[in-house]
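Note that one protein chain of the assembly has been removed; the remaining protein chains are unaltered in position.
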Amino acid sequence: MIIARVAALVLATCGALSAFADEGEWGRYAVDGRRSGYTYAASETRAMQDDEFENPGSIWLAKGEDLWGTVEGSKGKSCASCHGDAATSMRGVGARYPVVDEKRGKLMNVEQRVNLCRVGAMGAAAWPTESEALLAMTTFVKHQSLNMPVSPVVDGAAAPFFAKGKAIYETRRGQLDLACVHCHEMNHGNMLRAQRLSEGMSNGFPAYRLKWQALGSLQRRMSGCMRDVRAEPYPDGAEEYVDLELYLAWRARGLPVETPAVRN
Amino acid sequence: MKPILEERPVDISRRALLERALLAAGLWAPLRALAGDADNGTTAAVAKVLAGRPAAGEGLKFSTPAIAENGNTVPISVEVEGRFSAERYVKAIHIFAEENPAPEVISFQFSPASGRAKVATRVRLAKTQRVVALAEWSDGRVLEAINEIKVTIGGCGG
Partner (left out) sequence: MAEQEHSMDKPRVKVPAKVTRGEPFEVKALVSHKMESGQRQDEKTGAKIPRKILNRFVCTLDGVEILRATLHPAVSANPYLSFYASAEQSGEMKFEWTDDDGSTLSARARIEVEP
């Protein structure tokens, strides 16, 4: 009995130590035992992300930078007209969002904020969900927070949205009757066919997915997950996606903003 | 309880050993024809590049991942050792995939001003297969390297 307990203690210590070793090994990409999708990717994929030029997401980044200075809409303005240099004005946005728009009492993500600006301040048409322009601008804005720790506010006005997001994350759905927790909390690190399950962290989105051979939004990824468990995805732009986005940002707290990340 | 999957020892088959010996001797094309494998055209495509010349197995560095994260986008790089001169330079590098819908992947044509033959790109592989890199020097020497890249189906298909 004693031997079993000592053995268990030794194993537990080794386990704890190896966890620390893992965190040291992964540097900024692991915080409090929670790991970015970066740490689940193959070394070639990580290399693709790390090189600013080679990162395929840089195509959208360049387009976003271009659009930032482009005048559009009835008021003859560009993003730069009000926000100046994005590196300064947008710094921290990617780390904080989604945030509550106090005036409207709604939780808002970057995509929605961009379109709010376009329609309200520029007198321009909103960009459609998942359009190249919206993806490019969202990527460009979030990229200004590169390597900053994800730090959403989840209390105060944000609390009810956070609670909703958490509930969605824990709700079984679809023909396979699975909730997000089943894969990403209870089985991360295990194999799903030939792929290792990640913790479903959102800190790299919009991300270039090798599977899509394109850059796509977090919403696109989440609707894909829902289809994978044979559930009907929420409609485009549904509140549920934004609530989930807040909860996911909280799950990724402390991890670096990696937008645009490269993932499988 | 009897294991569901029985362990089978991994060994190099006699055929594979023969293949390697013949490869070293530069008898690539005839071997492939003899092998009688279902061929997507790689044998013929390689033979066309060789044009009767033997292929040497050294001097060509072909870097590929052992397992592709995703068959859509597999980073590969090819490097031929040796600097160029106006008289002697690498004319071309060809990449073929043995089990893709078509054998050709990409080919590069260099000039003396290229300076060196070191290229990288990203390719699509339909399934686990061998990928062949061939390099032609302007003096007629041909180099080759063959790497197997595993391509898997991952996740829930999502």
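As written, the chains take the letters A and B, and residue 1 is the first residue of each chain.
Please note the rule applied: contacts are C-beta pairs under 8 Å (C-beta built on N, C-alpha and C of every residue); 3 or more make two chains touch, one makes a residue touch a chain.
Everything numeric in this text was worked out from a predicted model, so none of it was measured.
Visitor: Take the complete complex as the reference. Which residues in chain B touch the chain that isn't displayed?
Guide: Spelled out for chain B, the touching residues are 72-74, 77, 83-84, 97, 100-102, 104-111, 113-125.
Visitor: Could I get the residues of chain A that touch the absent chain, sorted low to high?
Guide: Here the touching residues of chain A are 53-54, 56, 58-59, 62-63, 125, 131-132, 213-214.
One rule holds in what follows: only the chains that are shown with their structure count from here on.
Visitor: Indicate the whole-number Å distance between the mean C-alpha point of chain A and the mean C-alpha point of chain B.
Guide: Going by mean C-alpha positions, chain A sits 38 Å from chain B.
Visitor: Which residues, counting only chain A, touch chain B once they are in their complex?
Guide: 41-45, 47-48, 56, 192-195, 197, 210-211, 213, 224-225, 227-229, 264
Visitor: Going by the contact rule set out above, which residues of chain B touch chain A in the complex?
Guide: 65, 67, 69-70, 72-73, 75, 152-158
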